[in-house]
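Yeah, one chain of the complex is gone here, protein chain that is, but the others are all in their spots.
Presenting subunit A:
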Amino acid sequence: MRALLTVAGMLGHGGSPPERARVRLMAVGAALATWFLFGAANVLALHGQLDQRFGPIADPGTRGGSAFGIALLLLPVAAFLYQSGRLAAADRERRLSALRLAGATPREVRVLGAIEVTRTAALGAVVGAASYLLLQLAARSLLPPGSRADVDVPPLWGLAAMALVIVAAAISGMRAGGHVIATPLGVTRRANVRPPRWYGLLLLVPPCTIYLAVWLLAALGDAGFFSDGARLLMTLSLVLVPVALMRSAAWMVWFAARWVGRRAGSAETLLAARALEADARPWGRALAVVGLTVSVGTGVGLVEADFLAIGRHPDPFWVTSFVLVSLALLVAIVVAAAALLVHQAESLLERGPVLAALRAGGASERELRRVLTRQGLIASVPVCGLAVAASLVTLAGGVAIQGVWSLLTIGHSLLMGGLGVVAAVLVTTASRRRLRRAIAPERLRTE
């Protein structure tokens, strides 16, 4: 083990620029995950009633839900960590192969990979914890003097959160390299030729059926349906919506890409669709989080509209709650977009010579940029569209909305869906510089 740690230390000093970028991004991901876990622990550890301006964390009864909401932000971070772990895969694979050639056993190669990821995650967790505690110190002045002692993260919880991040990152890092078999003669990839499965969509059937029935019964004036049991069933079936989105996003990306690819009339659309079809899983993973955000955002919009429809006056509790939820959604979409950006960078790194050859053969940079934009569109439109549709169907049955407020809700939902698509397309715009580097004539040199 000591020898392996020495080798791991030696390997830590080298690495190509993309490999160094991977280490930095994984550390950032680990720091973010630590932040959110500390945030959730912090909310759970609060005691007593706080001022109403603290929104959902003011009341002990809503703190559990708030902590769960913060912990949900770990989903986009997990997607980000996974994509970061795959960055510079080609360089990493060459290194693994060189290690095998130098005499390392397959197990030692796996352990070295785990040491590398664990070290990075530990660094990120420490930075995340330290920065959280520093910011917390600065934010304490917001609280009334008597409640200052209540806002500390219990030390054991903090340590547990850091350990959780490190272990999860190590597992994620090992899984990211799991598709590779390193031998002394080179590296082979376990090709995943099987397209993503569609079964996840079935999970949408129960909530959609239940809520459509509720909506119909409510429209017919049968209020007797709203028993406690029915409400529980409705709530439970609601949980299936995000699960269905997460499970079926990759299939939707794959299916949309296949459908568009068969009908593509331009080179840009054909290239975009075929590249997506071959690479639907990573896109699906990142877009599942975007879809989830759109879905939750749609739900929040519906609750807000309902709130306004029945003429409640906004008190500080609700205002803060809505602001906090919107902020959380924004964070989730930004982190998911960052995961897509990392995936796009890796994809451009790998496909650079092919794209450079296309450019040499007469494709302009603008046309190749359009390929990236269309990838974002083809992938995000079905996922975000389904997220909006499923959320509207399931939530409309549960909330009595009438007249102008229903229009507001639909508008809000479309806006959320649009935001998801825009986020995915913006990622492709942000990849312009990387594309320019990927198609540089130097990538064509063979001597």
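Here is the rule we use: contacts are C-beta pairs under 8 Å (C-beta built on N, C-alpha and C of every residue); 3 or more make two chains touch, one makes a residue touch a chain; residues count from 1.
The rule is simple: contacts and distances are computed from a predicted model.
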**Study point:** Protein name (UniProt record) of the chain left out of view, among "Hydrogenase expression/formation protein HypE", "ABC transporter ATP-binding protein", "ABC transmembrane type-1 domain-containing protein" or "Spore germination protein KA"
**Key:** "ABC transporter ATP-binding protein"
Exercise for review: May I ask which residue of A:45, A:201, A:264 or A:408 touches the chain that does not appear here?
Suggested key: A:264
Check your understanding: Of A:5, A:357 or A:407, which residue touches the hidden chain?
Key -> A:357
Point to revise | Selected from A:163, A:278, A:327 or A:407 as touching the chain missing from the view | key: A:278
Point to revise | Touching residues on subunit A - with respect to the absent chain | key: 264-267, 270-271, 274-275, 277-278, 353-354, 357-365, 367, 441-442, 444-447
